[in-house]
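Each remark here refers to the structure printed beneath this line.
One protein chain is absent from this view; the other protein chains keep their places.
Then we have chain A:
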């Protein structure tokens, strides 16, 4: 099939972790084992859940935690096995990982970090720390790798993914690559939004617009009940100053990595109250003031109610101050002489109270 422009969007392929016994002699997965990449995988898992009582999730990354929580919420006794020394090690530091592990355990899910699954037997999943986890389901979430076979055969420059430049071009200028299969700089993404962004940008480029790709600004959000995590960019590797508030008492750990006033990475665990605003600043590259990163991590407090000073406006509809209301003997008098309460009616309770204050005891 001849072409002027070719776009590779071959995605990624799941990798099976090196666990013996996952695949049966006939080449099919053990009945208990579920991959978690395609819609078909999800439907098969969904069908298996009602009959299962327990599940082990292999992989403590974003996907693993989401699956673990979803299974736990559906009533399965769930355990998570993570080979690294803390959860979400691709995104967050050990402190945040520890808070997450604690949260998960509190929610009833066992967590094994620094533990590798080595074998699946009739008795269960055998870990290298000596445990054997008896389970009905084994869910593999240990990732995928860019699908680059075609690009390699075509002689394109391929490292982890198909290498592309700022115009999303491969080493052959007539061939572009986007999505999970592509590598821009050191970056290989695994999410939908960057792939869409690349697709939109490429479409504009092919339409003749002068656009350039500057790399993905990823916001990884854990979509799991009762686990609040957001990771903006790559906070563990981003270059910048770290502003951090860790509060083990409330189970929150938040840090912003700031370079020249711009948030270049962030980790928010356990408290997402400012996620919307922090993401806006991150996405738009807002140059913050020196106090702002700290202010963003401070908890918002609502001021306590205070007695209204005489010049405070009580009825905005009629423009009536507390003093003028206090001078009135009754609600009726206040209404008739000042027009307070005659507009939206929102101040009626306040006016009644002020009138009482002023009344002789």
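Some observations on this one:
The definition used in the following text is that contacts are C-beta pairs under 8 Å (C-beta built on N, C-alpha and C of every residue); 3 or more make two chains touch, one makes a residue touch a chain; residues count from 1.
Simple rule for what comes next: contacts and distances are computed from a predicted model.
Chosen from "Molybdopterin oxidoreductase family protein", "Putative nucleotidyltransferase-like protein", "ABC transporter permease" or "Extracellular solute-binding protein", the protein name that UniProt gives for the omitted chain reads "Molybdopterin oxidoreductase family protein".
Touch with the chain omitted from the figure is made, among A:77, A:94, A:245 or A:272, by A:272.
Contact with the undisplayed chain is limited, among A:295, A:310, A:332 or A:357, to A:295.
In the complete complex, the residue from A:15, A:38 or A:286 that touches the missing chain is A:286.
Although one chain is not drawn, its touching partners on chain A can still be listed: residues 193, 219, 221, 223, 272-273, 275-277, 279-281, 283-289, 291-292, 295-296, 316-319, 339, 342-346.
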